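Structure, as structure tokens:
A protein chain is absent from this complex, but the other protein chains hold their places.
Labels for the chains are A, B and C, by order of writing; each one numbers its residues from 1.
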């Protein structure tokens, strides 16, 4: 017996990666300036986002700046919330973020792998692992709490 | 050709779970009082520790207190450091800990699953997932930084 | 023209220290067991709470345990919320806590000085300085976020 197509899938994403990128570009053109971020994949309560190598993000010695990693962790969590909640997720705002820097990456692309470990009515918490392109060892780890819009 | 038995295994644990429990009992008898913690498993850079149900840890409504979860996350990271570094790890001291509470657990046993995501010369960072016995959803998430003894 | 006495004072506390202690004792008898905590002072968005010296809180070498300091920081923030919001504040629950350990205190009384640096509709954030009795240098610093009850 097939599952009727009208059955909502609780694990489906509300918006796909391409649509999220378009909406972010329209709302926050300054975030994407220089095409800094690429949303590689979204899932229910998850996202993978790439930050492309960029002279603005590097430091002497060829490493990636801490603020750039913060930005990627924060943005990746935001994308996972929007993928899961849909357009209402755009109203979410960061209430706190904690980041541990673990290793010095080479300058280059970075990837954020995000899981939402809490998705309550009022608060979402993302856990973020940051990697340098092609390197197995984790570079930084963050947890980010977002206050969610009330009427959802 | 077999690997000679004298070759050190970089992924071996320095101390096993039973030996760590004995050493902790000898050094910190107050931690174990009431047999609160059981070290279930240790690995290279990892540990799984159980906190047994205990009236002292519960709150009205039958949930587990935040301080009890903090204690478990902190202790679990300490065990993972000792398992990896050996007796020198006993000198490690917590320098910071960040914890997010995700869901209200029922009173009962809790399990901490710890991975060391940084193990530098001076600083170790543990990532800790806390679960209630038999429940898939994560109850709390912590990251703990430990200052390591200098001469190791 | 004098201000009529019926004008509410926005900076008044909703409950005083003695009343808060009575209500906590009634609701959470296990917290106060052994008379561990004394609420020394409360104000609008602030509290000062003492944790009395206790063998359970000490570690070899005569220092105070990290979990005991966590407990004091968490409890102190809770008291400041109740002092400011009144009995509704009892429904507040910790959503995250970050603590930095700065110095090793001698075993003895500890004092938490708490300020609420955010008091929104849904979230309160306390900033906590922990001191050892009679020592000027700060021993630990914490920030604690509490989810507030909805209908207030």
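In the analysis below, a contact is a pair of C-beta atoms (placed from the backbone, for glycine too) under 8 Å apart; a residue touches a chain by one contact, two chains touch by 3 or more.
Since the model is a prediction, treat every value here as computed from it, not as a measurement.
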Chains in view that the hidden chain touches are A, B, C
Of the candidates A:13, A:99 or A:139, the residue in contact with the absent chain is A:99
Across the whole complex, the chain not displayed is touched by chain A residues 27-28, 30, 55-56, 58-60, 66-67, 70-71, 74, 93-101, 104
Where chain C meets the chain that is not shown, the residues are 98, 100, 102-103, 117-118, 125, 127, 138, 141, 143, 145
Where chain B meets the left-out chain, the residues are 95-96, 98, 122-123, 125, 145, 147
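Here is the rule we go by: only the chains that are shown with their structure count from here on.
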Chain A and chain B share contacts with C
So the chain most remote from chain A by C-alpha centre is C
Centroid check, CA-based, most central chain -> B
Between chain B and chain C, the Cα-mean centres are separated in Å by 27
CA centroids of chain A and chain C: separation to the nearest Å works out as 34
Listed in rising order, chain C residues that touch 2 or more other chains are 95-96, 98
